[in-house]
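Please read the structure below before turning to the comments.
Only one protein chain is missing from this complex, and each of the others stays in its spot.
Which chain is which? They are A and B, in the order written, and residues in each are numbered from 1.
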Amino acid sequence: MLAQFLQFLFSGVTVGATYALAALGFTLIYNASNVINFAQGEFIMLGGMLAVFFVQSGLPLPAALVLAILVPAIVGILIEKLAIEPVKGAETVTLIIITIGASLVIRGLTAVIFGKGTHSLPAFSGDEPIQILGATLMPQSLWVLGVTAIVVVVLWYFFNRTLTGKAMLATSYNRVAAELVGINTNGVLFMSFAMSAALGALGGILVTPITLTSYDAGIMMGLKGFVAAVLGGLGNGLGAVVGGLLVGILEAMGAGYLSSAYKDAIPFVLILFILFFMPRGLFGARVTDRV
Amino acid sequence: MRNRAYNGLYIVIAILLVLPFVLPNSFYLDLVIRMAINAVIVLGLNLLIGFAGQISLGHAGFLGIGAYASAVLPTHFGWHPVLAMVAGAVATGVLAALVARPIFKLKGNYLAMATLGLGIILSIALRNEAQWTGGPDGMPVPAFGVFGFELSSDKHWYWVVAVLLSVSVWASLNLIDSPFGRALRALHGSEVASRVVGVDVVRYKVSIFVLSAVFASLMGSITAHYVGFVTPNLADFFHSIELVTMVVIGGMASVYGSLVGAVLLTALPQALATFEGWETVVFGAILMICMIFLPKGLVPTLAAKLGKGE
Partner (left out) sequence: MALLDVTHLSIHFGGVKAVQDVSFSIDAGIVYSVIGPNGAGKTTLFNLITGVYKPTHGEIRLDGESIGGRSPDELARRGVARTFQNLQICMNMSAIENVMVGAHLRLDRNLIKAALRFPGLRRRDAALRDEALELMRFVGLDKFADARADAMPYGALKRLEIARALAMKPRVIFLDEPAAGLNPKETIEVDHLVRKVADSGITVVLVEHDMKMVMNLSDRILVLDYGKKLAEGTGAEVRRNPDVIAAYLGAHA
């Protein structure tokens, strides 16, 4: 009983950490621009696929991983420069279509370059499972959780203790006011795309040894990251992390105890309930429209 | 000046009357039928997105309910296809009405999330309930017949769909220039202003959402019977996006834009087939380029250009 529960919990927290990174990516871009970036999932896929590719081409693991984060970050910057900046202030639907277009381009190019096969990455520190109270934990899960924890701390420090981070926060609260005090809000937008692409890619790299990856793995990951971001109250960084873990855990529990066929539906059932009964998410602020 | 909007309807009808006699072969007839079916769905969706200013990223789910009602009910339960189609539409309407009230208290991105979630749940259910739906492989759909007359050839289908499309264009034009339609557009323009003149905004959003969902469901049934086979891809997230894209590229809040969007995006995959393997890339790039350079969509942008010339 307990062993089984722990087993589900371990796999839920592991995947949940990836969702949390994706949700943080959504949050960063949303705060800087009010854009929901539907290409977020493709950064996760891109991170995993590039890591596989660089490792296979003979690069040492650390170099491969750094490149697999850098390239998606550059892709994120390109999307921002070429597709988001030129249409500032467009309707929500227009922005959604643009980011979906970007995601199709990334997915399509990946399929053309790397093929449509499924790929895997060797675990960073072996495949020897760790036994805990009858449940097994893969060492890679510890990598996922550890790195996610570090990222969260680093982000917290960045936003609360550095000038650039504070400038980004200020922009999310009030863009015009931020511009008035001399913050380069275009630079903020630029940063947020680079950072959120890098976060997504990092999540993708970490989780690939466990879940494998392919050119079309990004879309579900991205949508679940979106669920996690909304669950935590869109725009709330801490909420995104909690939301990600929650989505991962509930998905694993639902798949284990209820129905594995409906595993992918669970996050969406969850989000509908949340939106119906707590429309601001778990940590969202109340907003009053000014007229 | 108001009636000028209806001139386009005569052009549409004229084109529909001439087309079957000038199309070179059955390949093109099939393409036009699918364009027309999509156009009807997109007209309904444009009422929701373009006119009322709401988003739905899950409309393919409703399409799926209609399509599968027409496949499953006659096959497994021996229902008459007409009854199955109506049942699908009613089920869609009830489901849409049930979820709409809480959904439309939400705004913008939350609305996108809720409709997206709903669509994905529906498409996963269709994939998983294999004993009824044939699972990911799909299932055949029995032929459609009324009063002993069976709709079998593409020619028959063409005329059915052409009439449906003409009526839909006419009804949409009527609707937007009516008290109901004005209220719908007003809540898009300024929600608070429409509330203080007495528009019960949630009720209007719910009505138009249900209406467009029922349209999608009915056209899902038609698609199922016409193609003779259904797969869960019909209800996919990607198909929902395609439908929204048709609305946006043709032009939000433009009846004729809906037609142009449906025609172009139905033809696009055929045109892209020559790009072997690069279809997705080119499709995505076209979406981005259209939205960046023509954010209002083709028809309104062109209309504005021509209007300036006058």
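Going forward, contacts are C-beta pairs under 8 Å (C-beta built on N, C-alpha and C of every residue); 3 or more make two chains touch, one makes a residue touch a chain.
What you see is a predicted model, and the numbers here were worked out from it, not measured in a lab.
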- Residue among B:12, B:32, B:45 or B:253 that touches the chain left out of view: B:253
- Touching the left-out chain: which of B:117, B:181, B:220 or B:297? B:181
- Residue among B:35, B:199, B:213 or B:230 that touches the chain left out of view: B:199
- Message: For chain B, which positions touch the chain that isn't shown here?
- Response: 1, 170-172, 174-175, 177-183, 185-186, 188-190, 192-201, 207, 211, 253
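Definition applied: only the chains that are shown with their structure count from here on.
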- Message: Using the touch definition from the top, list the residues of chain A that touch chain B in their complex.
- Response: 30, 34, 36, 83, 86-87, 90-94, 96-98, 100-109, 111-112, 219, 223, 226-227, 230, 234, 261-262, 264-265, 268-269, 271-272, 275-277, 279, 289, 291
- Seen from chain B, its contact residues with chain A in the complex are 49, 55, 57, 99, 102-103, 105-106, 108-110, 112-114, 116-118, 120-121, 124-125, 128, 192, 237, 241, 244-245, 247-248, 252, 277-288, 291-292, 295
